[in-house]
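One chain of protein is taken out of this complex; the other chains stay put.
Which chain is which? They are A and B, in the order written, and residues in each are numbered from 1.
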Amino acid sequence: MDPDELEFLGEKSKIMIIPTFNKENIHLISGDLGPFRASLPSQVPLWVATLLKKQKRCKIIPPDWMNVEYLEALKEQEKQTSGFTRMPSDHYMVEAKLLLDCAPDDIPNADEVKVIIKDIWDMRMSKIRSSVTKLVKNSDFYAAVDNLTIMEINSVRPILPHALDNLFRMKHIEQPKPSQNSNVSSFLMSKRASTSFQLSNNEDY
Amino acid sequence: MFGEKGYNLIKELARSEDNLPPYNSDLVNEISHEITKQFEENRDDAQNSTIDGSESLLLNTIRIRNGASKRNIRCLMAYHYNRLKCLRTMRWEFGSILPPDIKANLSSDELEWFSNYSKTLVNYMKSIGEDGINLAVDLKPPKALYIEVQCLVDYGRFELSDGTMLLLKKNSRHYLPRSECEELIRQGVFKHIS
């Protein structure tokens, strides 16, 4: 999926704004927005928020997680665990990019926020790379990826699925047809452990 | 050598991934000829072998010829199939009318296929929903704000920031990102209409 399409999916996230205008409801197909009263917070999709912000018709209230304190804690947690921390939003990268682009004035310490988010992303990407290597080396044909966000999943595409496609194909060439002689086939087949490779730190999974 | 021409045809295809070089009818004909010859020789040998009983000797020759012609056929198919795929992409890029420099590189069969494909596609697009829908536009998720403008003069070609080329004719109407037309509105080329 290309980056524009990921952004397209992420733009649906709901964001709080403080409008500078008064307006009755906006009846979108995706649902009603408003009514808007100047200086009273109101919830809109991210794409509407950026549109209004560009027209200087609103102030953005950054999402709860988009502040230095929260993100520093998140970064620390990501550093401490070998698995993946659950992110505050499935589209945190898209939200950060769009809001930092159009409303840096509404986000306290915007530059710092940007740096920490980048740090967290980099840390997670390096974990993803080593997980992918492990997965492919073990020829695991199943893995939980619970705490990976859509954009992170997209970052291993197409390389990871393609690698597994080919490993799967090779495995099936190796195997004699089980129906022909079950004794031989079960002897020849390398028994793989039934545990799935855990990409997430979700212990109870 | 058997199959060498077929190999050359495929090499030509691989060299020109995204564009279409002139249709190589000479090479295609030579390969077709090679295939026909292999078929004929095999047929003759097969007939002779039943007469004088020299089957085992001829069998290997026949097998090799058969393998070679199969390979040649595959090369021909791959060459033609991939050119069609490229043409298909061009239909989506350029619409139903191809630029003359591309048209000049096509065989008459390819031209016919293109116009058939174009018709098939248009019929399909017309049949969607109540009024039909143009699938060749809206290729990217929309981002900017769009406005409808009317062109007041014969302006000629105009390139948008995403590389799209527009032909701006007098009285033509366009639906464009506001940011892209502001300059032309100021110049009096466009009029913003509702």
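Basically, contacts are C-beta pairs under 8 Å (C-beta built on N, C-alpha and C of every residue); 3 or more make two chains touch, one makes a residue touch a chain.
Heads up, the rule we're going with is that contacts and distances are computed from a predicted model.
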Listed names "Trafficking protein particle complex subunit", "DNA-directed RNA polymerase II subunit RPB11", "Vacuolar protein sorting-associated protein 17" or "DNA replication complex GINS protein SLD5", matching UniProt entry of the absent chain: "DNA replication complex GINS protein SLD5"
Hidden partner chain, touching residue among B:S16, B:T61 or B:T120: B:T120
Identified contact with the non-displayed chain, of A:W47, A:W65 or A:Y92: A:W47
Interface residues of chain A (partner: the chain not displayed): 1, 5, 8-9, 23, 26-31, 47-48, 51-52, 55, 57, 141-146, 148, 150, 153, 157, 160-162, 164-165, 168-169, 172, 175, 178, 186, 189, 192, 194, 196, 205
Residues of chain B in contact with the chain not shown: 32-33, 35-36, 39, 73-74, 76-77, 80-81, 84, 88, 109, 112-113, 116-117, 120-121, 123-124, 127-131, 133-135, 137-142, 145-146, 192, 194
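Just so it is clear, only the chains that are shown with their structure count from here on.
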Contact footprint of chain A on chain B as seen in their complex: 140-141, 143, 145
Residues of chain A touching chain B in the complex: 4-5, 7-8, 51
